[in-house]
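The complex appears here without one of its protein chains, the remainder shown in place.
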Amino acid sequence: MSIHLLHRHVLEDHISGFETDPNPNHLSVIRRPVIFSVLARAGHEAEVAEALWNAEDVAPRLCGPYEWLAVSRTVGAETVEAMLSEIANASVIDQSDGRVLMEISGPGVRKILAGCVAVDLHPEVFEEGRSATMLCCHAAANIARTGKDTFEIIVPRSLAGSVFEALMEMGREHALTRGFAD
Amino acid sequence: MTSYRLGSGGAINRGQSLSFTFDGRTYKGFEGDTLASALLANDQMLMARSFKYHRPRGVVTAGSAEPNALMTIGSGARAEPNARATVVELYNGLAATSQNRWPSLKRDFGAVNDLFSPFLGAGFYYKTFMWPGVFWEKLYEPLIRRAAGLGKIAMQADPDRYEKSWAHCDLLVIGAGPAGLMATLAAGRAGVRVILADEGFRFGGSLLSESAAVGGRPAAEFAAEVVEELASLPNVTLMPRTTVFGWYDDMVFGAVERVQKHVASPSPDLPMERLWRIVAKQAILAAGAEERPIVFGGNDKPGVMTAGAARTYLNRYGVAVGGKVAIFTNGGSGYRTAADLVAQGVDVTAIIDARPQSADPVPESIRVIHNGSVIATKGRHRIEGLIAERSGLEEVIGCDALAMSGGWSPIVHLMCQRGAKPVWSDEKQAFLAPDVGSAFAAAGAAAGRASLSECLKDGAAKAHAALDALGRLVGSIDIPEVEGEYDPAFAPLWYVPGARDKAFVDFQNDVHVGDLGLAQREGFRHIEHTKRYTTAGMATDQGKLGNVNTAAIVAGMRGVSPAEIGTTTFRPFYTPVSFGALAGAARAERAAPVKTSPLHGWARKNGAAFVESGLWYRSAWFPREGEKTWRESVDREVLNVRANAGLCDVSTLGKIEIFGRGAAEFLDRIYSNGFLKLPVGRARYGLMLREDGIVFDDGTASRLSENHFVMTTTTAYAAEVLTHLEFSAQTFWPELDVRFVSSTDQWAQMSLAGPKARIIMSRVVQDDISDAAFPFLAAREVTLRGGLKARLFRISFSGELAYELAVPAGYGEAVADAVMDAGHEEEICAYGVEALNVLRIEKGHITHSELDGRTTADDVGLGRMMAMQKPDFIGKRLSTRFGLTAADRLQLVGLKPIEADKDIKAGAHLLKDGAKPSLANDQGFVSSACFSPTLGHFIALAMLKSGRERIGERIMVWDGLRGSEVPCEVCPPVFVDPENSKLHL
Amino acid sequence: MASLITCPHCGTRPKEEFSIRGAAAPKRPSPTAKDEAWHRYVYVRDNPKGRYEEYWHHEAGCRRFLVVERDNLTHEVFGVTDAAEFKRGGAAE
Partner (left out) sequence: MRYSAYSIFKEALSGNRMWKPAWREPQPKPHYDVIIVGGGGHGLATAYYLAKEFGITNVAVLEKGYLGSGNVGRNTTIIRSNYLLEGNNPFYEFSLKLWEGLERDFNYNAMVSQRGILNLFHSDGQRDAHARKGNGMRIHGVDAELLDREQVRRKAPYLNFDHARFPIMGALYQKRAGTVRHDAVAWGYGRGADARGVDLIQHCEVTGIRRENGLVVGVETTRGFIGCNKLALAAAGNTTTVGRMADLELPIETHVLQAFVSEGLKPVVDHVITYGAGHFYISQSDKGGLVFGAEIDFYSSYAQRGNLQTVEHTMEEGVSLIPGLSRAKVLRSWGGVMDMSMDGSPIIDRTPIDNLYLNCGWCYGGFKATPASGFCFAHLIAKNETHHVSRFMRLDRFERGYTIDEAGRGPQPNLH
C-alpha cells in the first residue's frame, strides 16, 4: 500500500466557512512554511549567525544567543535543509510541522499585539527586521517585525489554536479578519 | 426645596436628559452627571446606611474617596455592588439600589444597632459570644454574618468581556488636574511618549470645579483647550476613566480602564473593563489632595459633606447641595465655597470658623463665627440644623446642608505602596509624599502645593525635571496666569471636643473618637493596632478621608506629634478593582490555553472521549455502539491490544532533540543509569533523579546518530525535564558540547501495540522491521510507503510487541488513518490513555502515581538502574542517605484481592491483616488500581512498608473514606508476562 | 526586579516569561566532595536580607539561565548576567 499523504494544518479547525475579504487589520496563516531550528556550537555563534544571514530564501529569526529559526516561504524543506547543513558547527532540525507561522498586519496591529505581548513594539524600540522569542498569549512565540505595521508570529503547533483565538479576540475591537495564505 | 439643580451652569449637557432609577423610583439627570450629582439634583440626599450602626448617610465627597454613598448598580449577572455613586457616570437606564438596609433605606431595622452602640464599642466581639461554646457557630456568628457585609453579588457568570493590555511610555502622568495637565503639556510638546491617565470621565480635575479664571478663560474652558491640544499630539495617549491603582517594582503601574461601565448597551466587541500594565521610564503623581472632614458630633448626617464636594456639585454639575448651607471650616476652602454658593444664589446661613480670625474674603452679608465650632447636628435622614458653640455659648443654626473643611491631605497613596512611608510636615499639617527616587515624583496638590497657580507651575516644573532625566528637555513652557484664586491655607483642627453625638473618623465602618480612645486605653496604641482593633481605615475607602484624622487624634490623645504616630501601610489597590478586570479573558473554558495533539482529529473521528491532561486533551477511550460504561470500552481495548493490536496517540510525550559531541556524556550524568555505550539506532529506558536522590522522571533516550539523541519524557514533566537539562548543561557543565531543542510539537507520535503490531507496521513502513533487523529497543529513521520520512522506535509501555511511530505533525492524521486501514484485517482498534493505564499496571510499569516525588529508584524496584560506579550523576550523592535506604521504606508491590470480585481503589491504605486502623498500623497505600480484563479481577500497584519481603502476605486494603475493606495478597508488581517474552516476539 | 527583568540576550521582559530556580550562590560540589558539602549545597541557604543572587530561567525567551543580582528587600536590580558568565563571589564551597 501507499499512504495517501494528506497534510492538515492545525488551524483548519479554527478557520472554516467562507473566506471574506480582508479588512485593513488582517491575520493570515501561512499554510506550509519551512521552519528549521538552527543551533550553533559554543564558540561558533557569530559564524553561524553570519552564514544564516547570508543564506538566500531564508529569513533567520533570533531565538537565543545560539539558536535561530530559519524560515522560508519560498523554497521547500529539502532545499533549506541542504543549505543549512552546509553551515559548519551548527545543528539543524526540521520544525516546519511543529511551528505555525502567522502574519498580522494593519494600522491597529500594535494595539492588538499590546494585548498579547509585554514587549514594547514601538518602531523606534523594536525596529523592522528585529525578531525575538517572547510570551504571546501564554505561549512562547517568536515575533518579527517585517514591516511598519506587519509582524510575523511563530508559535508551537500545539498552542496555535489558543494563540489564534486570543489574537482574534484582541482584534475584535479592530475588526481583525483572518484567513489562510498559501 | 433643599438640594436642587441650578438653572444654568456646570459641565453637564442640559440638552441630553438621562433617565435612571434609584430603589425603583425614576429620576432624571443630564449627560455629564454622576449618579450622586443627579440624585442631589433630585433632592435625594439619603443614599446609604453605614456598616455597623446602620446610620442614614448621604455623600461626603464628590469623588473616589466616598465612604458613604455605596450602591449596587444594575441587576442580575451585571449587578455591581458597592459602587460609589460619586464616581458612577450617569447613563440612560442606569438602575441603582441602596444596600445594607432592610426593609428600605428610610426604614432600616438594622438601625437598632445604633441604640445599642454603647455595648458595641471597638472590639466588643472579642470579649463575648464565647458561652456556651456551640452558640458562637450556631447562633451568634450566623447573625453577625447576616448583618455584616455591604452589597450583594449575584454569583452568576459575567456576560461581559474583559481584556488586558500593556502600554509603554517615557512619562506617565497620573491625574489630569491642573498639575497633571501642565505636566503632560510640557512633556507632550517636547515629543516624548506620554500617557495621561485620570480616574474621571472628564479631564480637568479641580479645574472643573473652580470658579477662578486661568489664562483669561474660565478654568474648565482652559482645561478643555489643553486637552484638545494633547489629543492632537501623536506622542500623547489620553486615558480617561482609568484608575492607576498600583505602583509595582521597576516602574510598572497597574491601571484599570472602565471602557463601557458608562454605556447603556455595551458593545460585544469591546471589553467592559481593561487592565493596563503601564511601563514608564518616569512618572508624575498629580492625583491632587483630599479635603479632610472635621470630626465633630453628628458629622455623619446626610447633608454634611466636604466644602470642596459642595463646590464641585455647584460648579461642575450645577447642583446646589442645599437651600440653606452652613459652613464649618478652618481655612480658605470654606470661604470660597460660601462665595461660590452665594454667587449662584444659594443661601449661606453662617460660616463657623474654628480660627480666632481670618483674612479670607467674606461674601457680603454672610455671618462669620470665629472661634466657633459645631458640637451637634439635628435631623435624622438629613441635617436640619446644627448647634454651634463659641466661648461656652451655644446657638442653633438652621441649615439643610453643612459644608466642612478640615484642611487638605495630599493623595500620596501610590508613592507609598512600595515600602516608603509618607512624611509628616508641621508646616503643611499633612503627610507628604516620601522621596522614592528620581523616577517618580509628586506634583501639584499631591506634592502639598496649595494654590491653583502653584499647582500649574509645579506640574510644568516636575515635567521639566522628568524630561531632563530622559535627556529630552528642550525648553520650558509658559504658565498661564490665574485670576481670582483663593488661599487654601488652613489651621489644624482634628476634632471638636464636647460632642453631643458620635464624632466619626471612619464613616463607613462607624468608627468614632470614643473608639479610638478605648483602643488607647486597652493598649492597642500602635497605629496598626488601633486600626485593627477599631477597624478605622479598613472600609472600602481604605481610610482615604479618615486615616490622617485618626493619626492626629491618636497623637492628640497621647500628647505627641502625628509624625510619631505615622500612618498605617498603604497597599494596592488605590480604589477597589473588579476581579473581572484583573482576571481579563482568562476564565471559564479559556482559563488556560489548550494544547492540541496532532492526532486530535484522528481521535475525534474515531469517537474518542477526551480527558484533560495538563494543558492537553488526550483521548481517554473510544466507545463503540452498545458500550454503556467507560469500563466496557476500556476492557475491550485492553483485550484487543493483548490479542491483536491497538493504536494509541502518544504525541503528548515530551520530545527533546539533543545534539553535540558531549551529548552522550551529558545523558550519562543526567540519568542514573549508563548512556555512554548506547549504540546508534538504539533506545534505552532511563531514570532521572533530583539532586536529593529522589526519582524525578523516567523516559527513554534514543541515539539517532553519534552526536544526536532524542529523549522522551512523560507528558506531565515535559517542560520541567527540558528546564532540568538546560539548568544542568548551562550551570553545572558549561564545558560540555551539548545543545537542546524541544521537538514535541514537530511529531505526531503513535504507539502500535499488540502481537500483530509488526505485520501491520510492515504494511506502513518500507524498511525491514523483522525482529532481526529491528529488534526490541531499536530506534531509527524509516521511510513510509509513500515516501514520508519518519522515526520508528521499538519500545513498549503495554508489555506487548510495540512500536512508536513519529511522523511530521501535519501528516499525523493521514498516517494514523493508514495504520488503522493496514490493521483492519487484524482487528486493530484505537485505544486511549485509560486502556494504556490498565496495560501498564498489568505489566507493572510505573508512572507518576508511583513516582510521587518521595520515592527512590529502589522503592520502585529499579535499584539496579543506579549505576553507582559512575563518577557522577545527578542525585547520586544524596541517594545513599540513611533515611533513603532504610529497610522500612515503602516499596512497590502488586496486590490481588483474595476474593476475586472485590474492587480496589487507588488512595486506599494498607493495614496488617487483623490490625485496627491507626496511624501506627498504617503500612502504605495503593498507588494505582484497575480492573484487569486480562486476569478477570482487580489488581493494584501499592507502596508497602518493606514490601518486597512480604510477597505472599495477606494484607487489608483499607478505604475508610469510601467504606471498604478488601483483604488482598501481596504479589510481585508484574501481573502479565513477567518473563518479557512478548517484547521479543 | 519583581516586575521586569532585562535579559542580556532578549531585552526587558516581564516576570511572566521567567521561572525562578533559587539561590545562585551555592556551587555544585565535586563528585568526591564530603557528604557535608553535598548536604550544604542541597539544603543550606545563606538567605541574606539584601543583596542576593538568584537563578532566573528565561523560559519563554532565550531559555538561558540568568543570574539576577538584586536586593530582596527593596527589589532593586543590580545586574543580570548569563549563568555561563556568572562569577561566584567569595570562596567556593
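Note that the chains are named A, B and C in the order they appear, and that numbering of residues resets to 1 at the start of each chain.
By our rule, contacts are C-beta pairs under 8 Å (C-beta built on N, C-alpha and C of every residue); 3 or more make two chains touch, one makes a residue touch a chain.
Keep in mind that what you see is a predicted model, and the values were worked out from it rather than measured.
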Displayed chains contacting the withheld chain: B, C
Chain not shown: contacting residue from B:Glu691, B:Asp745 or B:Glu800: B:Glu691
Touch with the omitted chain, as defined above, among B:Val88, B:Leu150, B:Ala167 or B:Ile828: B:Leu150
Full-complex contact with the absent chain, from B:Gly29, B:Gly584, B:Gly832 or B:Gly861: B:Gly584
Given B:Phe296, B:Trp408 or B:Trp958, the one touching the chain that is not displayed: B:Trp958
Residues of chain B in contact with the chain not shown: 51, 78-82, 118-119, 121, 124-131, 133, 136-137, 141, 144-146, 148-158, 162, 164, 246, 248-249, 252, 254, 275, 277, 417-419, 514, 518, 521-524, 526, 528-529, 532-533, 535, 539-540, 542, 569, 571-573, 576-580, 582-584, 586-592, 594, 611-613, 690-694, 696, 848-849, 852-854, 878, 881-886, 905-909, 917-919, 921-922, 925-928, 958-962
Touch list for chain C against the chain that is not drawn: 1-3, 14-16, 19-23, 39-40, 42-49, 52, 54, 56, 72-75
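Please note the rule applied: only the chains that are shown with their structure count from here on.
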A-B or B-C, whichever has more C-beta pairs in contact: A-B
Gap in Å, rounded to a whole number, between the CA centres of chain B and chain A: 31
Euclidean distance of C-alpha centroids - chain B vs chain C, Å: 27
Junction residues of chain C, two or more chains touched: 12, 14, 59, 63-64
Two or more partner chains touched - positions in chain A: 67, 118, 120, 139
Residues of chain B touching chain A in the complex: 161, 163-168, 193, 268-270, 277, 279, 585, 590, 592-598, 601, 615-616, 657, 659-660, 708, 734, 737, 739, 741, 743-747, 763-764, 784-788, 808-815, 818, 821-822
Contact set on chain C toward chain B in their complex: 1-4, 12, 14, 19, 21, 28-29, 31, 35, 38-39, 41-42, 55, 57, 59, 63-65, 74-75, 77, 83-84
Of all residues in chain A, those that touch chain C in their complex: 63-65, 67, 118-120, 132-135, 139-140
